[in-house]
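Sharing a structure, written as structure tokens. Questions coming.
== chain A ==
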Amino acid sequence: MTMLKTLAPYEFKSSDAVENYKGRQLLYVNWERHRMFSRPFVLALPPETPFSEIVDRHMSECFSYHPDWQQIDWNTVIWQNGDQPFSPDRDKSLKDNGIGHKDLIRFRTPGLDGIAGTGY
Partner candidate 1 sequence: MSNAFIAFQKNDESRCIVEAILDDNPGAMVDDQPSMVKIDVPHRLVIKRETVEEKMGRSFDLQELQLHLITISGHLDETDDEFTLSWNA
Partner candidate 2 sequence: MDMKVAKKLGLKERYSLMTRDLAWDTTFQKMADVFPQTTYEGIKIHDWDKWEDPFRLTMDAYWKYQSEKERKLYAILDGFNQNNGHLSVTDARYINVLKLFLGSTPPLELMAARGFSMMGRQMNGAGPRVACQMQAVDEYRHFQTQIHSISNYNKYYNGMDEFAHQQSRMWYLSDGKSFFDDAITAGPFEFMVAIGFAFEYVLTNILFVPFISGAAYNGDMAAMTVGFSAQSDEARHMTLGLECIKFMLEQDPDNLPIVQRWIDKWTWRGTRKLASVGMMMDYMLPKRIMSFKEAWEMYVEDNGGALFKDLARYGITIPKCFAQTVEEKEHVSHQSWIGFYMKPGATPFHTWIPTPDEMDWLSEKYPNTFDRYYRPVLEYLDAQEKAGNRYNNKTQPMNCQVCVSTMKFNEPGDSMEMCFRESVYRGEKFHTCSDHCKEIFDNEPEKYVQTFISSHQALQGNCEPDGVDVDAPDYRPGARMLDYWRLDERATGDFNGSDDQKNFAVWREQATKN
């Protein structure tokens, strides 16, 4: 139940409603235990974008600065969408992978815990 109190009717749209993105949707990506990247990054992409493009292009561009990136065994990576376990299909689109507007993809690379095991 809202606790908002106002003197007059109060009706405003969400700043980030999906219709504001002209056919695209927001996607956040975080590499767990690699906090050298400080926070997740955000992209706006059409829902038809193949998941492989997220990994091969956007994740690689950002995360390959980290020495752990080369060490990743992609068969052991654990994926989450928000706090839910999730197994993406590389060749399917965001939409067909069930990824919606403003979803947060988190991935964990077991055995790789950042520089000197610090989580960074």
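Selection criteria: all candidates are chains of the complex that A comes from, given by their letters.
The working rule: a residue touches a chain if its C-beta (ideal position, glycine included) is under 8 Å from a C-beta of that chain, and two chains touch if they have at least 3 such contacts; residues count from 1.
Since we're looking at a predicted model, the values are computed, not measured.
Among the candidates 1 or 2, the one that touches chain A within this complex is 2. By the touch criterion stated above, chain A contacts candidate 2 in their complex at residues 2-7, 10-18, 20-22, 24, 26, 28, 30, 32-33, 35-44, 61-62, 65, 82-83, 100-104, 106, 113-116, 118-120.
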